[in-house]
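Okay, structure first, notes after.
All protein chains but one are shown in place.
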Amino acid sequence: MKSYKIDPDSVLDFRNNVAFCVGTGRLGLALHREYFEQLKLVQEQIGFRYIRGHGLFNEDLAICQRRPDGTIEYNFTYLDRITDGYLELNIRPFLELGFMPKVLASGEQEVFYWKGNVTPPRDYAEWNALVGATLRHLVARYGAEEVTNWPVEVWNEPNLGGFWENADRKEYFKLFKETIFAVKTVDERFRVGGPAICGVDDESWLRDFLDFCRDERLPLDFITRHLYTIEFPEQSGRYGYPKLRPLENATDETKGSRKIIDEYDEFRGMEMHVTEFNTSYSPITPLHDTNLNAAYLAFMLSKLGDESASYSYWTFGDVFEEQGVPFTPFHGGFGLVANGCIPKPAFYTFKFFKNLVGGECVLREDDCVVVRCGDVYKAVMWNLDGEDKGITLELPDGVSSREYSMTIETVDENSCNPLQIWHHMGEPASLSKRQLELLRQHAVPDVTAGLILKARAIGIELKPNAVKYVEFTPATLTPDWGFDYGRAQRA
Amino acid sequence: MKSYKIDPDSVLDFRNNVAFCVGTGRLGLALHREYFEQLKLVQEQIGFRYIRGHGLFNEDLAICQRRPDGTIEYNFTYLDRITDGYLELNIRPFLELGFMPKVLASGEQEVFYWKGNVTPPRDYAEWNALVGATLRHLVARYGAEEVTNWPVEVWNEPNLGGFWENADRKEYFKLFKETIFAVKTVDERFRVGGPAICGVDDESWLRDFLDFCRDERLPLDFITRHLYTIEFPEQSGRYGYPKLRPLENATDETKGSRKIIDEYDEFRGMEMHVTEFNTSYSPITPLHDTNLNAAYLAFMLSKLGDESASYSYWTFGDVFEEQGVPFTPFHGGFGLVANGCIPKPAFYTFKFFKNLVGGECVLREDDCVVVRCGDVYKAVMWNLDGEDKGITLELPDGVSSREYSMTIETVDENSCNPLQIWHHMGEPASLSKRQLELLRQHAVPDVTAGLILKARAIGIELKPNAVKYVEFTPATLTPDWGFDYGRAQRA
Amino acid sequence: MKSYKIDPDSVLDFRNNVAFCVGTGRLGLALHREYFEQLKLVQEQIGFRYIRGHGLFNEDLAICQRRPDGTIEYNFTYLDRITDGYLELNIRPFLELGFMPKVLASGEQEVFYWKGNVTPPRDYAEWNALVGATLRHLVARYGAEEVTNWPVEVWNEPNLGGFWENADRKEYFKLFKETIFAVKTVDERFRVGGPAICGVDDESWLRDFLDFCRDERLPLDFITRHLYTIEFPEQSGRYGYPKLRPLENATDETKGSRKIIDEYDEFRGMEMHVTEFNTSYSPITPLHDTNLNAAYLAFMLSKLGDESASYSYWTFGDVFEEQGVPFTPFHGGFGLVANGCIPKPAFYTFKFFKNLVGGECVLREDDCVVVRCGDVYKAVMWNLDGEDKGITLELPDGVSSREYSMTIETVDENSCNPLQIWHHMGEPASLSKRQLELLRQHAVPDVTAGLILKARAIGIELKPNAVKYVEFTPATLTPDWGFDYGRAQRA
Partner (left out) sequence: MKSYKIDPDSVLDFRNNVAFCVGTGRLGLALHREYFEQLKLVQEQIGFRYIRGHGLFNEDLAICQRRPDGTIEYNFTYLDRITDGYLELNIRPFLELGFMPKVLASGEQEVFYWKGNVTPPRDYAEWNALVGATLRHLVARYGAEEVTNWPVEVWNEPNLGGFWENADRKEYFKLFKETIFAVKTVDERFRVGGPAICGVDDESWLRDFLDFCRDERLPLDFITRHLYTIEFPEQSGRYGYPKLRPLENATDETKGSRKIIDEYDEFRGMEMHVTEFNTSYSPITPLHDTNLNAAYLAFMLSKLGDESASYSYWTFGDVFEEQGVPFTPFHGGFGLVANGCIPKPAFYTFKFFKNLVGGECVLREDDCVVVRCGDVYKAVMWNLDGEDKGITLELPDGVSSREYSMTIETVDENSCNPLQIWHHMGEPASLSKRQLELLRQHAVPDVTAGLILKARAIGIELKPNAVKYVEFTPATLTPDWGFDYGRAQRA
């Protein structure tokens, strides 16, 4: 049983930017009703500010087309529909510029089931025109005040050959330079970043990129990278089974990038946005749907702000097609929400951390964060020990001298584990209405509560892979005239 | 640990008419938004066919008015609005004719906070005209096919002096005779019943009523009475604290009435509708909000059909004003739903028994009912023993020879007990949005599941006052290509 | 044909506070679903900031009660439900303190079908305690920042014997003094006003009130009065048929009050809020449902801001019971919306004037107001001439030198006149679904549009009692590749 003492007067550094941004499957999927319902659920209960995904310029959005006479023309019908939907849900695009429209591409290499072209433009002037036209259209439709607050990122993971032909560093730098000026020409208030690299081999990439930006005096606004925290998975049939990285190494990559950035006079302290993170980088990893994933992410959310301005969970939902259309509701997709609008355990990790936003941090440990909002204390706790665990919070005088109501929301393998219920239904690929209803009914945290009268300490039990949200609110028992709770039970 | 053997081939007598009718606060409250939201919840999850309440002719509905020159005129504005709302929710009125419009009344005696006049008409012609005009209006608006299927009951509890001036038996019989003919004159397909009596002193009342109907050759269609199963409560401040009747006496009153009816050649086997039942007859009885109430009602629902054609729970929701406006969300109202649209434990007792409708009964014990729907077995179990309890179901060959998925929904003092959570919040009279959210989140049954492979028996544990719904559905584990549930957890 | 020249550079004084506040039937009706639906419609399409109605302390809200032992207790269950509903619709209470709870009253005089007690408190300490408890409760629930922005008015029309026993001036002043201090004691940021007087005999009342406030050094924040602009109506059966006041006298009463206020050094320029206005002061005046009313109100909305800080239309909807429950959908209620959620012509007068909010006034005539919002011009026009009429707008150079799209919304006796359609249905008291659908379908403004290419003037035709909203937006015809509108028609 660990014991932590809460001192309400010493405010700790805890940069909790959990709700800044979230990832999404290719933008074309944002036209789907199931996508919208999942995002609606996420926005109602968590509420992210930005959303980032691939495929802005993919064929299915139909933005960039060429007439028989060779003229380029733009079609913003779907982009408008998608963006209207986002704004309706109070979320905004974090614009990732890519991949390459077929009619502008220099080659034929494609990525994913949905066939994004990952080759450089055959003519940078056409690419710049596309970027400019798209942003100008958005500005015209939604207003410059609004749109210039949408961050702009150039391409995705150009350090990987699958996402950028030959992982051609020099070509990416060229793309970056062309693009940043194309964007700033529309409105110099746009904030632009890159290089959106991913993985362990990125050190020289980042240095080269920063050298380039410095040497070319590019008006870089922020730096981006990705973070996945598994070892290479074993494959079985359609699915992958990885090991998680040890907690002590989980943020090595972002720490490394931070260190590199801060070595430059020009970039020291510059915002670094982790524009993708998750445990596994593969959308067919059953781990994603487990309580273990939820607990591991709690650890991550307690640490990531130390080096990064934001960290965008990849992805909010399971309407996703990179490896094809999912065969079953629980297929190990990235989503916080499974298809059928069923929240996964990780959904609540994000909801609980969102609850902490705005509070002053008064405790931060490897398995627990506590913040204070006036008289109210809010805590998230998690258990990655692999066995039952207890955490004792020693309450500050302000709490121990008066009456409090404590409410606890629990997500663990018994109380909120839709994967298990689905398994016990026989792992059906098609859910009946009744099965769906039961899964949704199950997929909510267990709620318990208690009245605390001048208690000096509170012990909280956590089962393996549990994540709990605990709230202490001043409350006095005020029974109505003649109401007696205990007597109500005796009949 | 009790053990029951399920024999799928011997069909037992179990007349489960749980969803025939439900009670409501005075009809004027049906104009309220909160009322509608609560009824919507009830209809979505349970789904009753009829709804019965007092106050059709009360002043707040404004149906019957007198102009300065003495003319009577009718105003159906609110009646239409209420009835439209009911039909929108797929529920229909069980018409209780009463109480007396002030402009028709012979006296001034009133009942309830909302002041229903309970005196006979000063002129039966005016009363008959009101009844006729109201029914004709409904027929004109909704069609005779629809409206003549709405049962009609004459007055409420005329054997109690509070509901009918002096509990004047002869005067009630006169009212009944006048009214039944007033109704049948509109359309003889209307089905009319009474006398809606309540309590232990009703034996001679019922005999006198049946004698009267027989002697006057009245076209009686069904007989009605009420049933409450508590001893006289102790009062404390605003609230009452009764003892429940022993289970073995719980249905004595309906058995008694059934016996009396069946003594008459003319009425033997006639439908008896219990047009109100609950444990306590008072809407400020904290017992109503407990898990004990839910478990006691499970017992009642397993028995009531033995003598009664239907039994209407009093009431669906807590928008109710007989003893004034409730001071707190959990004030011991009759409702299945607490104000704020929070289901109480009893809500799920009804939902679970509704799930059994349409099945063939294969087991009926004092703490358990099981039905079969094709290959699927559905059970409700409850624990009124005051201590932990186990029930073993010995499964029939059809189940024990193959694979089944078992899902269990549990309502007990830990898993679905909003009264307790509210108590631990300090018993607030005004709920914050956050408190309301937590209470609703808590007020759902716990869901667990399991795969059963050729099992001969299943043991179910029940905590005190638990009610469980268990469903056995044929299911085969069909993992997708490479999916391994166990391996997903090991990362 | 009148002709007006728009000069975009000379900004005219036009204090358009059309959406500051709107009236409502007694607060208890705010519990109704139909009320909420009507208010939702109003808020979605017009959007008022405050709502003011009678009956805060009436019995049906059940706020103030006395136990058998004489103790006073408060019940805020319904007040919370109502206020939650208002905030959900983004509207806030303009708190009118009154009438008198029966348990505090000194007498038995009542007003309205719903029986508001209009006598002074028998003990001012109890009254002050009620006021204090109510405001403290609201502050505790919704926060002081929010609640202290809700204006507070003391009683309603105390200069009329029907609303305040004997129209006792001295007693009202006492009430006012007690109340203003009771309010300011809770939080001195509350803004308090009175005397909410009504009618032509109010001159000495206002002077006496101001004398009293000055002499007693009361912290008065604003002054309130009412304004109805009809002559005494002729009565026929249930309904009243008044004549409208000539336009030139329509605002005489507010002008008079303004003059009196400005005679006091202490109160010169103080905000005067017209907390009720309409044509007729009776909710059974068929005039309310006509296009004439809509046009007359357009005139009023163009003038009322000259003397008054705000002017609250009495009332938003027809869920209203002062003279009893309405017998038919079109019964001459005050509402902008008829029962069944059917907008009346006046609804659109308010919607059109709301469209003008935020613009700079560039034209203000007796039948026309034009504002400019950047490049966009917005106009409301109306016709009270009793015959067809044309208005020519001479467009400013900024318009006449480029392309504009003009859209016109028309409400007149042909295009948006649900009263007439209902009449032609036979004036049914109960609307079928089909009738309701047709009435709603009809009750929308007619929309026409045109492209204007370098036009110097535009003529607009108005039928009698028409109200039109005209908008000029810069627009260039931009046909898609090969699209030819004219050719589309020739097939």
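Which chain is which? They are A, B and C, in the order written, and residues in each are numbered from 1.
By definition in this document, a contact is a pair of C-beta atoms (placed from the backbone, for glycine too) under 8 Å apart; a residue touches a chain by one contact, two chains touch by 3 or more.
Since this is a predicted model, take the numbers as computed values, not measurements.
**Q** For a quick check of understanding: of C:Gly28, C:Pro242 or C:Gly317, which residue touches the chain that isn't displayed?
**A** Among C:Gly28, C:Pro242 or C:Gly317, only C:Pro242 touches the chain that is not shown.
**Q** Which of these, A:Lys2, A:Arg15, A:Arg49 or A:Arg141, touches the one chain of the complex that we don't see?
**A** Here the residue in touch with the unshown chain is A:Arg141.
**Q** Would you write out the residues of subunit C that touch the absent chain, in ascending order?
**A** Residues 230, 235-239, 241-244, 279, 286-287, 289-290, 292-293, 327-328, 331-332, 403, 405-407, 409, 414-415, 419-421, 423-429, 438, 441-442, 444-451, 475-485, 487-491 of subunit C touch the chain that is not shown.
**Q** Considering the whole complex, not just the chains shown, which residues of subunit A touch the missing one?
**A** The missing chain touches subunit A at positions 31-36, 62, 65, 75-78, 80-81, 85, 137, 140-141, 324-328, 339, 429-430, 432.
**Q** What subunit B residues would touch the chain not displayed?
**A** Considering the whole complex, subunit B reaches the absent chain at 67, 73, 481.
Note that only the chains that are shown with their structure count from here on.
**Q** Could you grab the centroid distance between subunit A and subunit B? Build each centroid from C-alpha atoms only and quote it in angstrom.
**A** 47
**Q** What whole-Å value do you get for the distance between subunit B and subunit C if each is reduced to the mean of its CA atoms?
**A** Between these chains, centre-to-centre, one finds 44 Å.
**Q** For subunit C, give me the residues that contact two or more of the other chains.
**A** none
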